[in-house]
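For reference, the structure discussed in these notes is given below.
The other protein chains are all here in position, but one chain of the complex has been omitted.
And then chain A:
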Amino acid sequence: MSASSHIDQAVNHLFRQASGKMVAVLVKIFGPENYTLVEDVVQDALLSGLETWKFNGIPDNPEAWLFRVAKNKAIDIIRRKKHQYYIDFSSQEELPPAAGYTPADNFDQYWQDQAIRDDFLGMMFACCHPDISPENQVTFILKSLCGFSTREAARAFLTSEDTISKRLYRTKEFFRTNHIRPAIPPPAQLSGRLDAVLNSLYLLFNEGYSATQHEQLVREDIIAQAIYLCQSLLEHEHTRQPRTSALMALFCFHAARIRSRLQADGTIIPLSQQDRRQWDKALIASGNEWLNKAASGTTLSPFHLEAAIAYEHCMAPDYAATNWKMILSYYDALLQLTKDPVILLNRSVALLEYAGAPAALQSLEAVQHHRQLNRYYLYHAVLGEIYKRMNEKDKAVACFEQARQLTAAQQEQQFLTAKIADT
């Protein structure tokens, strides 16, 4: 099975997707302060679906079936008034203009395709409120919009269920105390808020892409979710911005290479030795399309440049043919946008290939006293590679050993051990 068909399969997760949409609509109806009620209604609807479909097969439009169940349960709750939930019908747009309104009429409006799409994005913006920490943002997105259980989210972030519960609790409390209503922000605020959402998706994708100690399925699952969420942003005219397309292009190029990055036993395969025939051509083609769509407007985002770099790698028939000059220029442009030392580190790899070891070493000298970088295993791994090329074996081995001490991931340690043996 190719990576893309696998990812398609993961994206076509009916229960998860329906769950995320139902959460978004019900949060609009009941308000985020009643999030626990929302989760109960969603769980109930999914269970009804499961029990009925087990015996009768899946209906033609299973999502609509689930929405109908959720809608009726919501109407029941309002009618019974068994719980004293605060329901906000004060907003003009939520009230139908015609007289003779019944809860059912009003509720139908919530379940129109366009309304569901808007609510889904609105919820994404609520989750990425700038006052919520990035890790809480991605955790809540996975839980609410991607239908991850606490246990699944814990596996995704390689942390305990306890930690995930705390993150979720903090976000729910934030919604409650600050009366956050999920909504697509008005045009004046859209740009900055969209940046926060895109950064959050970027983080989510990275979580799936770079955590090497994950099992393959969990990693591909997270990647698929990031792609799915980005796809939803691209389907809406307000969030379909060039930088959204650029992020999607970046996702596609990276996802295309995922299967060739690890051996069956989990060992890392460096880019230079990856079997490029395994790269997913369909995903690379989608990446190209999105990159073309991203090439409009006047702003150049970091996503544009990162996508352009990933594009160059995907296009090179082999490692030796990589257009390092072009890649270097993209890194230079990235450094203009952000002074991130990690970008400088990555740039030095391109420099090593393009201009040789002395030039790369010189560029890293500028950041040699950077404290965070000094604790980053990749910094020492890159230094080791530079020394190795300069035939300074002792220095190279010392760097690789330092790098090995700084990473907890077994695959990375194995990779570095092999490097040391090879030096």
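Everything below uses one rule, namely that a residue touches a chain if its C-beta (ideal position, glycine included) is under 8 Å from a C-beta of that chain, and two chains touch if they have at least 3 such contacts; residues count from 1.
One rule holds in what follows: contacts and distances are computed from a predicted model.
Chemist: For the chain that is missing from this picture, which UniProt protein name fits: "Type I-E CRISPR-associated protein Cas5/CasD", "ABC transporter permease subunit", "Binding-protein-dependent transport systems inner membrane component" or "Transcription initiation protein"?
Modeler: Result for the unshown chain: "Transcription initiation protein".
Chemist: Touch as defined at the start, partner being the missing chain; which of A:19, A:34, A:239 or A:411 qualifies?
Modeler: Going through A:19, A:34, A:239 or A:411 one by one, A:19 is the residue touching the chain not shown.
Chemist: Out of A:68, A:151, A:166 or A:179, point to the residue that touches the absent chain in the complete complex.
Modeler: Of these options, the touching residue for the absent chain is A:151.
Chemist: Residue by residue, what part of chain A touches the chain that was omitted?
Modeler: 13-16, 18-19, 43, 46-47, 49-58, 147-149, 151-152
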